[in-house]
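With one protein chain removed, the remaining protein chains of the complex are shown where they sit.
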Amino acid sequence: MTIWINVIVQGVLVGGLYAMFAAGLSLIFGIMRLVNIAHGDLIVLAAYLALVTAETLGIGPLPALLIVAPLMALVGYALQRLLLNRTLGHDLLPPLLVTFGLSVIIQNGLLELFSADSRRLQAGAIEVATFPLSEGLSIGALPLLSFVVAVAVIGALQLVLYRTALGRAFRATADDPDVAQLMGLDNQHIFALAMALSLAVVAVAGVFLAVRANFDPAIGPARLIFGFEAVIIGGLGSLWGTLAGGVLLGVAQAIGAQLDPGWQMLAGHLMFLLVLAVRPEGLFPRVRA
Amino acid sequence: MLLEVAALDAFYGDFQALFGVSLRVAAGEAVAIIGANGAGKSTLLKSIAGLMRARPDAIRFDGVPIGVMPAHAVASRGIALVPEGRRLFASLTVEENLLIGGQLGRPGRWTLQRVYALFPALAERARMPAPSLSGGQQQMVALGRALMSNPRLMLCDELSLGLAPIVVRDIYATLPAILGQGTSLIIVEQDIAQALKAATQVYCLQEGRVALAGAARELTREAIAAAYFGV
Partner (left out) sequence: MSAVRVEFGGRIGRPALLAIVVIALAAAPAWGGRDDLRLLAEIYAYVGLASLWNLLAGYAGLVSVGQQAYVGLGAYLLFALTLLAGVPPLLAIPLAGVIAAIVALPAAALLFRLRGHYFAIGTWIVAEVFRLLASQASVLGGGSGLSLPVGIVTSIAATRQEREFLIYWVALALVLVVLLLIVALLRSRYGLALKAIRDNEPAALSNGIDVTRIKVIVYIVTAFATAMIGALIFLQKLRISPDAAFSVNDWTAFVIFMTVIGGIGRIEGPIIGAVVFFALRQTLADLGTLYLLLLGAVAIVVMLWAPKGIWGLIVARFGWQVFPLERHVVALARSQDSGAKAP
């Protein structure tokens, strides 16, 4: 029995990480109706940036994050302003194909620079620290930390969206980009700021990915898929829903893995397909007026 | 002269909607633009507001050519558009809609409190989602949102659209206060009687051209009807 409780707890905690993968994706889709196929690869890019920063400067993951997050935000601003803003419009193909091309470029660029070897960001003692809860049940410090950070990140995003002028600007531009301009908001700039924010979150997700597991240039698409599944399971338009979606995905994967290691990913996908079949709007969709 | 429009053309793709339209608005004035559907009234306002491109000197605001400026730049210069059909931000509350109107932070007399004083019905509904309000109340929000940017010139596109006459009257009753606080007005209206009462100068558009222009008090019914219908 404790095995299963352990499994579920692990699933919940990794769900936080998935929610972090998803949060940036959800934000961008909500504000500009853009699904960034390169999202997962950008997470991996952030992981490599953190690795390089940590190794060159001889610092730990947290200080590295403080450097990588603003850097990724800048990358996001430039990416949106220079490239992705040109793809926005009514046509579906350009943003999809351009971000797909971007995904291929990032993956192969990383492959060129770093080779296909698995890498890991060292975090020191915290990697193995655990908190024993009861007989046979303990929680890893790192998984717990990533879950807490995920909740904090989503909380912070909610705060920005609903309690700040910037968030108001985001929501208004999402509602009606033309009228938003009449308020003095420059759409090009607003979208770029949104992407900058999204990539800042991606940076956090990337650092936790780098510390938690071995990574290599090819794992981007899987992170995109996990993030995407978390968003759909949780329901479009709701960040807390995305957290719930991530948790459910994590739990499904954990249960699958416990039954047979080869079933881990499959279990997650099946959970996604099940939600799609039975409740396609997701578990906690935000009802749009 | 606050606003000078000189020989303005406007196109939707290949279709020409405005042909050499000229008009002037002096500071402190209320100018009405009337005309049948499709005459080009909304197009004219959109051009002035920067939502449609024009020749740089086709539109001068305070002597500065703004024809080519994008909408957000035009807004920051002090021109506010109250769009046709209100177009409030659906996922924002009433108060948030007003606050975002003040996004630019232009100095002036219009604050949230002043707007609530002008439209008391809004104060009661501050936290409600904008779409949940009645048509007339939404129109007030749209007006208030434009006022929050402390504009020198406010463009009102069909304030009476879809509203009951009594509601229209109440809304028009607030216009003198707005003028009094230093915001000039361009009023596009299908309701000719209301337009003539509210404005000092009238322009009548017919198929993209100015068919008649003059002081509201001096124009005769016949002249207006002729210009309106192109008879």
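So that you can tell them apart, the chains are marked A and B in the order they are listed, and the count of residues begins at 1 in each.
What we mean here is this: a contact is a pair of C-beta atoms (placed from the backbone, for glycine too) under 8 Å apart; a residue touches a chain by one contact, two chains touch by 3 or more.
Fair warning: this is a prediction, and the values are worked out from it, not measured in the lab.
Under the touch definition stated at the start, the shown chains contacted by the missing one in the entire complex are A.
Only one residue from A:Leu97, A:Val128, A:Leu159 or A:Leu259 touches the chain missing from this view: A:Leu97. Interface residues of chain A with the unshown chain, by the touch rule above, are 29, 33-35, 37, 83, 86-87, 92-98, 100-105, 108-109, 111-112, 221, 224-225, 228-229, 232, 262-263, 265-266, 269-270, 272-273, 276-277, 280.
What we mean here is this: only the chains that are shown with their structure count from here on.
Remark: chain A and chain B have CA centroids separated by 44 Å (rounded to whole angstrom). Interface residues of chain B, counted against chain A in their complex, comprise 49-51, 70-72, 75-76, 80-81, 83, 87, 89-92, 96, 99-101, 103-104, 129, 131-132, 145, 149.
If you check the complex, the residues on chain A that touch chain B are 165, 168-169, 171-172, 174-176, 178-187, 288-289.
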